[in-house]
Every structure is written in C-alpha cells, then in structure tokens.
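Omission of a single protein chain aside, the complex is shown with its protein chains in their original locations.
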Amino acid sequence: MVSALIPLIGLMICGAVIALETKDLLSGIISLGIIGFALTIVFLILQAPDLAIVQIIIETLTLIILIAAVLKTTRKDSIESLKARKVILWVAGLVCVAAFIFASLKAFADISAFGSPVLRMAEYYLSNGVTGTGAVNLVAAIILDFRAYDTLGEATVLFTSVAGVVTVLRKKGRA
Amino acid sequence: MNVLPLFIVIPLGAAFLIPFLVKMWRRIPDLTGTLATLSLTVLAFCLTDKINTARVYYVGGWEPVKGIPIGISMVADGLSVLMLIIINFIALMVSIYSIEYMKQYTDKAKYYILFLLMIAGLNGVVLSGDLFNMFVFLEISAIASYSLVAFGIGAEELEASFKYQVLGGTASAFILFAIAIVYRITGTLNMADVSKVISTTGLNSAVLFSALLFFAGFSLKAALVPFHAWLPDAHPSAPAPISAMLSGVVIKVLGVYALIRVFFNVYGIGTFNSILSMMLIFGLISMVFGGILAVGQKDLKRMFAYSSISQIGYIIFALGLGTKLGYFAAVFHLINHAAFKSLLFLDSGAIVYRTGTRDLEKMGGLAQVMPVTSWTSLVGSLSISGIPPFAGFWSKLLIIIAAVQAKHFIWAFVAILVSIITLVYFMKFYKMAFLGKLNESFAKIKEVPVFMSLPLIILALLGIIMGILLLPALKELIIQPAADVIYSGVNYVQTVLGG
Amino acid sequence: MQGMSLIVKKISQIMAPSIFILGMYVVAHGHLTPGGGFAGGVLIAGCFTLLILAYGSSKERSLVFKEKASLIESGGIFLFLFIALLGLIQGTLFFVNIFSRSNPGVPGALFSSGIIPLCNIAIGVEVAAALFAIFITFAIMRFGEKL
Partner (left out) sequence: MIEYILAVVLFAIGLYGVIVKRNLIKIIIGLMIMEYAVNLFLALIGYRSGGAPPIVEVGKNQIFVDPLPQALVLTAIVIGLGTTALLVSFAVRIFEKYDTFDVRKIRKLRG
C-alpha cells in the first residue's frame, strides 16, 4: 500500500503545476481538486480515516466556493507579458524554490526514516488513551480531551472567518 | 483560583454573546467590549504579584507523566505578564476610543466581535506553552486582524488586507511547517520539552532548517525589512483604533514575542548562536530603511507605519546584542513603543475623524482648533524620537549604551543617526499638521468627543509619568522580570517543568 | 437564487434527509468511529446547501437564513466554551473531562468518554451553521446590483 504513496504525491505535484500554469482559472481550480482528492487517498493509505473524511468533505466545499466565485466573475487568467521585470521575478522565484528544496534535502538526512516516528507525547496516548478518556477513537480523544484547548481555538478560527466573510461581504462599509 | 484561563474565556465569551445581546440594546457591543477589556486589564495587573515565578496551568488537568508533558500547558512568566499588560491595557484604550470613532462605520457589533477575538488570540499566544497551540491562537488573531483592516470595505482597504493576508498566510505556512519538523525531531510540542530534547541532540541540520523556517515566518509577522511589504499598506488602511492595535500590539506579539520565545527560550542562543548576529543585521536594516522611508511620506498614517518598522528594528537590534542590558532596553523600548505608537495612531485617527484627510499637505494649524490632539501628539512624537525626559529617551539611550558596551561602536552610531532621522520626520509631522496657517475649510472643526480624547490623555500622561516618576518602580515591577526571562534562556525548561 | 430542474429537485428531496441523518450519525459516533463534530457538521451544512441549490431561495429568505445561521453558530460555539468551563465551575481545571472521571462508561459504548460526545455535538452545530452561513453569504452576493 505504502508504495502507492510516491506516485500519488507525484500526481499531486503534477496537479499543482497544472493548477498554477493553466490559462483558464476554472481548469486551475479543478486541477487543485486533483491535489485535494489525491490527498484524501494519501490519508487513507497513511491510516488516517478521520482525516480522509474531513478532507474529502472540506475539499468539496472549498471547490464549490472557489468555482462559484470564478463563475460569478471571470475565468480568464491575467495575460503574462514577457518583460524584464517578470523575468527577474521568475528567476527569483525559482532560486527561492531551489534553495528551499536543497536546504530540506540536507535537513532530512538527519531525521529518522519514513515510517518510524519519534513517540514522546504520543506514547501516553497510545498506551493510556482509552483508559484515560474512555474514547476508543484516539484522534477524538486527543482533539477533544488531551488537546481540547486547541480545538476550542480551531472552532474559534472558523467563527472568526465567518464573521470576517460576513463583514467583508456586507452592503456598505461606512455609515 | 488560577486566573490564567480567564484571559481566553472572557474575550471569547463576550464575543460569542454579542450576537444574542445586540438585539436587546444597541449599546451592548460598546459596553461588552469595554467591560471585557477592563476586567482583563485588572486581571493582568493582578498577575504582577509573584511575577518572578512562572505559573504553569495544565489545561484539562493533564499533568506531565514521567516528566513528559502530555496535554497543553499555559505558562505565565515575567515576559508573558508584561505582554498581557501591554495587550489588555492598549485594548482597553482602543475599546473606549472606538465607541465614538467606529460610528463612522456600519455594523459596530461585528467590529467588537472581531476585536475581542483578536484580543483572545493575542492573549492565547502570549500564555501558550505549546508550539501548536501558539500557532492556533496566532491564526485567530491574524484572521481577525485581516478582517478588521478591511472593515471599511473600500477599495484601498481591501487591497491592503489582501496583501496582508497573502504574506500572513505564507508566514503561517512556514511556521506550521517548522512546527511539523520540530515534532518530527523531538516527538513533542510542549516548548519546554522541545527545548529539553533539542539540548540533548544539539544543532543538526534538521533543527537548523526548522529554526530558519521559524525565523522567516515570525519576521514576516514582525515586518522586518525585507519582509515588510505588507505593513505600510495594512496599517494605514485600517480604522485608526485598529492601526493602533496592529502597530502597538499585534506585530510585537506575533513577531517579537514569538521570536523571543522560540529562539531564546526554546532553541536557546547557545544552540543556535548565529541567531544573535541575524537579529542584529535584520534589526539594523529595518531601523535604517524604516526611518529613511518615513521621512519622504506625505500620508500621515503611512509615515507612522514606516516609523513602526524602524522602531521594531530598534527592539530586534537590542535583542541581538545579547547582553543583559540589551534585553532590558529591548523590553523597555517595546513598552514605550506600544504606548506611544498607539497614542500617535489614535491621534491620527482624531485628525482624520475631524478633517477627513490623511494628507499632511492639506493640514496645518490644527493646534488652534484641536488642542488636546495637538498636545498629546507632541508628547508622543517627542517621546518616540527620544527627547528627554520622556520615556522614549531612556529606552533609546539604554539601547545605545548597550551597543557601546557590546563594542558595536559603528552600530551605536547608526542607532543615534536613526534617532535623529526619527526626530526629523516627527517634527515634520508636527509642523505640517499642527503649526502654520489654519486651512479655511477646517476653521469650524472642534476637538474630538470626550470618549476619544480620554484615551489620548491617559496614554500621554502615562508617557510623562513613566519617564519621570515611575521608572524605578516600573523597572522592578515588570520590566526586569521580563528581561530576566529572556536572559535566563533555556532555563525556561527548569522554570516550567521543574527539576 | 433560482432553483434547478424537476429531476434535481426530486433527487435532492430524497438525498437530503439521508445526508442529514448520516451527518447526525457521524457527529454522535465521533468518539467511536472516524469522523466527529467537524466532519458531521460539514455534512449537515452540505444537506442544507443542497436543498438551497436545488430549490432556490429568494433574497429576503436568504437574508433570514443568514441571520439564523449566524445566531445558531454563536450558540454552538458558546455551548462548547460552556462545556469547557464546566470544569472551572465544578472547582477543578479548565477543560477537565468531568464526566469521564465520575462516570466513565464502557469504552466503545455510545454513552461513554464523558464530555467528548457533548463537545462533538456543540462543534457539529457550530460547524454546520458556520459553513451554511459562508455559503449563503456568497449566494446572496451578486454583481451589478451592489450588495
């Protein structure tokens, strides 16, 4: 199963490149969907069914919002003209990206191989999670008991962004 | 009873209740906002008792098992308490000021909801003892401030806020990536525990990579040059009280505080020793660039925004000196800048409220019609540019002395030069806005209403008192404990986890 | 917003209740199976979104929906905060799982693990209302006629 990871992530990378480089915004957003849905499968392979469920629904919803926004506005990407400034930007972007990947190559040589995580906090969750909280789903035990404070923050983020969306899309800003 | 959770619960509870209560009486948002920030300020001052010991609060009662923290902890040590006092006091001032000022905008209830959520986020960041929890609260305050910047939904505000969001979102992605790598290396998220594990592994390239990601992320949030592009747009476009919050508090909490916490207390300057020189260089660049760019500005609030970049540069520079005096000066300058930059932004709001323009060239002679605004602006300007006997003078002097002590003579000289530049542009601001001939169209304007002038007067008085009388008391009470936290570095582990 | 064709209406009429019940199931069994307040809440929001898309809604009604959704959202998250405060009220700590200490229940049973199912319900309400509010706000927005 795990051997399917690399092609899947490869697919996600292809999706990312297409999403950024296509000239039609709608195609770009649908290619973004490739990444999101491939990520769902990756989560399933990585034994994270909770994440897969949340990811697939939220991906759908995000795509609905994005597609609705694009259909109501325009599908055309901005026309890129080849100017000196743009070339500089392009080179700068590529240098950034290359430096980033190079740095990570060096960094990841130092951490233990894929598939053997460092368990320090998690050890307690795995051994005592059920007796400590009573929930057999350990992810639920973590997000709503051990780290419930984070979840309060997360729900607040959602509340904040809804308040923000309603604020930004209101009729009139100034009295 | 331990009060730490109340710093989160009060603003959140108030924000969640406003939608229900606003139907009953339209004044409810003003009242809730002010009462909530008032009670938070009182609570923050209560914490100064026993400030030298770190209070640790294990949320949900999940105390460490065999020395390994398993839940989320809230930690209030000297630095956190200092930041709490700044956040909640400035928030109280801003909240009173908003009662009148925000009448220009529609939907005040939403404004107070977002404002309280921002306060909750900032308090959460400062109190958190857990890296991921800090990230979550950082996102709350960031998202609230994105929406608050665009509260007027004019074209300019929307663009500024979009830019802010893109750079802020990038910063958040960097920070989350760094947290993921830290978790991969250490297997824990509690800051003290991370510090403990990292001190045993030492600096390998994975740790270095995560440190660099953290540095990039927090520098974006703190708007250090060259990561400053969003600040000169976002801070001026926001409503004046929010500009005061952003410049006075938000960049300090999300940027400077987080940098201090992660690099001094978690990684430790012993592990990652090039951090000090990086801070020196970035601080110096921000100081000089911010100062030079501020001089040329015609837009009042934009000038203040560049000035914020310059002053944050001073703080980071002083931290980068790596001496005890440097830390003390940095903390002191942080308080001063919070008080005076919010004072100045509130003043700019008062001017805009009455004249309707931010263009300095269209102003002039306002001292005749707006005496309170004029005097408080003078206090703020003189203090920030470092004129004795105001508090700003002492903090800048300390920074320069610290630089000289650390044998950075050239850089101390640069700091003096920038201080002169600061004086130049603040005098330019004062002269263009308040002195000279009064523009005829402004002849009939009056001083701002009492709810707006009250915070101005309080902040200005605070500046005078802080400089002359309170300094020794203030030093013992809050500044020294905060500086000690920075100086003690990775001893944070012992203060939090014990042993 | 206008509705869609008869076929779409009929199908969503059949689908919507089952999506709703699935959402409720996912919320209620969050501590036993994958899912929980977030996933279930999004499903419930999806059910209402489907109905609005299929049947359409006049602007006035959408505004009423928006108001209601915002209120329910605040109620849900306030409930969550209140559950967190129960520990403080009882005299222990913030976010203590008070029921699991006194009455743990059998792990694996529906009524077990203290406040976790309650939190899931509160979050489910909040998330469902929040996402529905986002959707309806976007739906009301039209170009040309300024909001």
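Per-chain numbering from 1; labels A, B and C assigned in written order.
Everything that follows uses one rule, which is that contacts are C-beta pairs under 8 Å (C-beta built on N, C-alpha and C of every residue); 3 or more make two chains touch, one makes a residue touch a chain.
This one's a predicted model, so the numbers in the text were calculated from it and none came from an experiment.
Student: Going by the touch rule at the top, give the shown chains the omitted chain contacts.
Tutor: Result: the unshown chain touches A, B, C.
Student: Can you work out which residue in B:Ser39, B:Gln104 or B:Thr170 touches the chain that's missing from view?
Tutor: Spelled out, the listed residue whose C-beta touches the missing chain is B:Thr170.
Student: Just to verify: which one of B:Leu4, B:Leu17, B:Ile119 or B:Val136 makes contact with the chain not shown?
Tutor: B:Val136
Student: Provide the residue numbers of chain B that touch the chain removed from this figure.
Tutor: 132, 136, 139, 143, 146-147, 150, 153, 155-156, 158-163, 165-166, 169-170, 172-173, 176-177, 180, 183-184, 189, 233
Student: For chain A, which positions touch the chain that isn't shown here?
Tutor: 2, 5-6, 9-10, 12-13, 16-17, 19-20, 25, 28-29, 32, 35-36, 39, 42-43, 46-51, 54-55, 58, 61-62, 65-66, 69-70, 72-74, 77-78, 80, 89-90, 92-94, 96-97, 100-101, 104-105, 108-109, 111, 113-117, 119, 121-122, 125-126, 129-130, 136-139, 141-143, 147, 150-151, 153-154, 157-158, 160-162, 164-165, 168-169
Student: Contact with the hidden chain only, please: which chain C residues?
Tutor: Looking at chain C, the ones touching the missing chain are residues 32-34, 38, 107-108, 127, 134, 137-138, 141, 143, 146.
The definition used in the following text is that only the chains that are shown with their structure count from here on.
Student: Looking only at which chains touch which, which shape fits best: line, ring, star, complete or other?
Tutor: Drawn as a graph, the chains make a fully connected set, so complete.
Student: CA centre of chain A versus CA centre of chain B: separation in Å?
Tutor: Distance between chain centres, rounded to whole Å: 29 Å.
Student: Using Cα averages as centroids, what's the distance between chain A and chain C in whole Å?
Tutor: 22
Student: Can you list the chain B residues in contact with two or more other chains?
Tutor: 12, 16, 59-60
Student: Enumerate the residues of chain C that touch no fewer than two other chains.
Tutor: In chain C, residues 70, 74, 77, 81, 84, 94-95, 97 touch at least two other chains, as defined above.
Student: Would you tell me which residues of chain B are touching chain A in their complex?
Tutor: Where chain B meets chain A, its residues are 8, 12, 15-16, 59-60, 62, 65, 68-72, 103-107, 110, 113-114, 117, 120-121, 124, 132-133, 136-137, 139-140, 143-144, 146-147, 150-154, 157-158, 181, 184-190, 193, 197, 204-210, 212.
Student: Which bits of chain A are touching chain C when the two form their complex?
Tutor: My answer: residues 49-50, 52-54, 57-58, 60-61, 64-65, 68-69, 72-73, 130-131, 133-137, 139-141, 143-145, 148-149, 151-152, 155-156, 158-159, 161-162, 165-166, 169-172.
Student: Applying the document's contact rule, which stretches of chain A touch chain B when the two form their complex?
Tutor: Answer in residue numbers: 103-104, 106-111, 117-125, 145-150, 152-154, 156-157, 159-161, 163-164, 166-168, 170-175.
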